[in-house]
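Rather than the whole complex, this shows some of its chains in their spots.
Chain lettering (A, B, C and D) follows the sequence in which the chains are written, and residue indices restart at 1 in each chain.
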C-alpha cells in the first residue's frame, strides 16, 4: 500500500473509506559506518510493515533533511531549514487537497525537528487536519528497552545498526562518548569532534535486541495510526 | 554504487579517483493507470543500471516534482516551483561541497524543466561545476524509435508503460489524443480534459519495443556520463 | 488602446464591455547584432497591431526577463527566476483585481518559459482566470514558413531581424550553427561558445519573408484573442 | 543612446570610455485624468533628453512600481514591495556585472521610495558602486518654481500634466485638496477619499510653466550625471 505501487484511481478509491496516510521524513547524512540513508531506512521499514498490517497508505519518503553540521562528511546532502519547512508544508498541502485528513509523519532525523513548530502554523490554517509527528528514537518505549540493556542510544551507534542499515563491517570495540560541546559547532569542527561520525557507545549489539526495538517501535506506530 | 548502500568513508574514498555523480529528479503524480511514481522509477532504473555499468555514484532520488496541473488527481503530491528551485539548488550545493564536480541530472518529469533555467544561475557562481541535464523522453534516440514503430510518445501512454511502472491492467484499446488546450488549464479543468490521465495513444506496446527504448535510453545516459 | 494612452476612467469604461488584455513579456539581452530589446520589440509590435485591429487593451511591457546565460554580454539585464515568477504573478493579480478575466501573455523570450509552470499555481487559485501564453516563434505557423524557405529559426539570426530590431549593419554571410552543448553553460562559457551571440544560420533574409512571418504571427495572435 | 537602439557590442564599446548609465523607475497607476504611465513618461522624457545631451546610456524603463493604495482604480498594476526591492537590486547587479559603476536612478513614483533603503544594503556589498537616486518632483528646484507661481505640487494635478502625459481633456476648475488622512488607507478607502484620483489643486497650468519645470528638472539631471 505504497504510492509507488498504486495509480491515482486506486488512491481515489482508498479515500472513499479512509483518510489516513503516512509520510516518512529522513536524511541523507553521515551515520558513521552505517548507510548514508539510515534515517530514511529505519522509519521506512517501520512504515512499510505498519502499512501492511494496517492497510494505511504510505507516501514516498523525503530522502533529504537538514544536516548542516555534517556537511564536511562526504555523502551528506542537506537542505537549508527554510527550504525544508516549505517542502514538508507543501507535501502536506497536496495530501490534504486530495482528501487526506489524518497524517502520521514518521521522522527519522533529529535535525528535522524544527519542522514541527512550522506545522503548527499549518494546522492553524487547515483546522481539520489531524497531524501527528513521531520520531521513533525519542519514544519512552525505546528508552525503556535501552535502559534494560544498559545501553545509551546515540546517533550512528548500535541504536541505528539494523541489518538493513549496515553497509560495511562495524568496529568491535565501543567509542567513548565525547562530552557534548558547549558551542554550536560548524561543519569543520563537527567532523573534528566526532571523527568517524558515531556519537559514541557500542557500534552494534545483539540482533535480538535490535528485533526487540524494531517490534516495540512498530507497536508505537500501530498505536499512533489508530488516531485515538 | 548508490548512496543508500554506502557510508561516508566510502564516498570519500570514491572522490579520490572520480568526481561524477547522478541525481534523479522525479515526481509523484497521476500517470493514468501507471504507478504514481512512474517519473521516479524510469530515470532511477536507467541510473541504477548505468551506475552498475560505469561505477558512477547515484544519489538518492528526489521523489517529488512540480505537478500543479494534476493536483485534482488523488495521489499527486506537488511542490511549488519556488520551493523546487531551491531544493535542487541546495542538493547540488551539498554535492559540490563534498567535491563532486560533474553531475548528471536525470529528470523524469516535464514539469521540472524550469529548474534548468535556475541552474544557470548556480553555474554562474560555481564556475567549475560541470552540470548536465537529461530528460530521457526528449532525446532524439527515443523519437527515432517511436517514429520507426509509428508511435506517439505522450504522458502516461505506452511510452511510460514499462513492466516496473505497471500497477494494474491497462486498457487494450487506445485513446484519441485530445487537442492541446489553448489556455493554461487549472487543476479542475485539467482533470476534465484528460479524464483517466493519459495524454492519448496506445496504453501499452510490445515489450520488445520497451526493451529497445530502455536500451537506447541507457546508451544515452552512458554517453552523457563520459562528460566529453 | 495601450495603457500609456489611457487614464483609469477609460480602462474602467472598457471593462464594462470587455475583459480581455494583452501583456508582453520580453528581455533585455544580447541578440548578436540586433537590438538588446529585440525580445520586447517583436511581441510588442504584434500586440500593438493586434490591439488596433481588435480593440483589445495592451498593458505596458515587462522590459526584462531571465537571461542568466547571457550576463557576460554587456547590456544584458537579467532578473533571477525566483523574482521573475513573482513579477508576472503580481502583474496578473493586479489585472485580475481590476476585472480582467481573459489575459493573453505574449512572451518574446525563451528564458521566460518557466513562468508558465508557475502560472498553473495561479490559475489553481484564480479559477475564473482564462490565461493564455503565446511565444510567437514556437508556433506551427512559423515553422511552416521557415521550412518553406529552407531556413532554421534561431536566437538572434534572421528570424528576429525585422526592420525595427536592426540597430547596425548585419553580416552578409551566414554562421555555422554550433552543435548544442551537452552541459549547462555558465555565462563565461556561453559567450565563448556563441561569440557574436547569434545561434547560427543567416543573419538576415529578404524583407518579404519577414513580412510573411509577421503577418502569419499576427494572425496567430488575432486567433488567440478570440478566446475560443 | 538607449539600450533599445544598441546591440551588446555597442554597449561594450561604450564601457571602454564611460561607466555611467541611467535607469528609470516608474509606475503604472491611476493619475486622475492623465496617462496611467505618467510616472514612467516624465522621468523617461528627462532621461532621454539628458542622454542626448550628455551621451550617457539609458537602460529600459521599469514600467511598474509599488502602488497598493491605488489598486481599486482600474489600470493600476502594482508589484508587492518585497518583489520590487528584488527587481531593482537585480537590475543593478546586472548593470554592475557589465561594468557600469555610476548609476543614476530616475524615479518617477513616490511609492517606490522604500527601495532607497534597500539599496544601502546593496552598496554595502558593492562598495565601488556609485549610486544616485533622484525623484524629480522632490527637488528644491521644483519647489522654488512652484512657489514662485503660487502652486502646490501634488499627485496627478498640474504638476504632472505635461503635453506628453495628457490623454483626455482636463477639468478647467481646480479641486480642493483633501486633508491628509490620519490612518493608512486601504485601496477601497483611498478611492473614496480621492475620487477622480488627483490629490487636489489645479488640473493644469500654462504650458510655459510646464516648460520651465521641465527645463529646470533637466538641469538637475544633467548636474547629477556629472557625478561630482
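Keep in mind that, in the parts below, a residue touches a chain if its C-beta (ideal position, glycine included) is under 8 Å from a C-beta of that chain, and two chains touch if they have at least 3 such contacts.
The shown structure was predicted, so the numbers you read here are calculated from the model rather than taken from an experiment.
Asker: Please state the number of copies in the whole complex; 4 are the ones shown in place.
Answerer: Counting every copy in the complex, the total comes to 6.
In the analysis below, only the chains that are shown with their structure count from here on.
Asker: Note down the smallest number of touching-chain steps it takes to go from chain A to chain C.
Answerer: 2
Asker: Show me the overlap between the contact partners of chain B and those of chain D.
Answerer: C
Asker: Give the pair among A-B or B-C whose set of contact pairs overlaps with that of C-D by over half, matching residues by number.
Answerer: Checked against C-D: the matching pair is A-B.
Asker: Using the average of all C-alpha atoms in each chain as its centre, how far is it in Å between chain A and chain B?
Answerer: 26
Asker: For chain A, write out the residues touching at least two other chains, lowest number first.
Answerer: none
Asker: So how do the chains connect up here, line, ring, star, complete, or something else (other)?
Answerer: line
Asker: Where do chains touch, given as pairs?
Answerer: Listed in label order, the chain pairs in contact are A-B, B-C, C-D.
Asker: For a test of understanding, state which residues of chain C touch chain D in their complex under the given definition.
Answerer: Touch list, chain C to chain D: 3-12, 15, 28, 30-37, 40-41, 59-64, 71, 73-80, 82-83, 86-87, 90-91, 94-95, 97-99, 167-168, 196-197.
Asker: Please output the residues of chain C touching chain B within their complex, sorted ascending.
Answerer: Contacts found on chain C: 66, 68-69, 71, 80-82, 85, 111, 113-114, 116-121, 123-124, 127, 130-133, 182-188, 224, 227-228.
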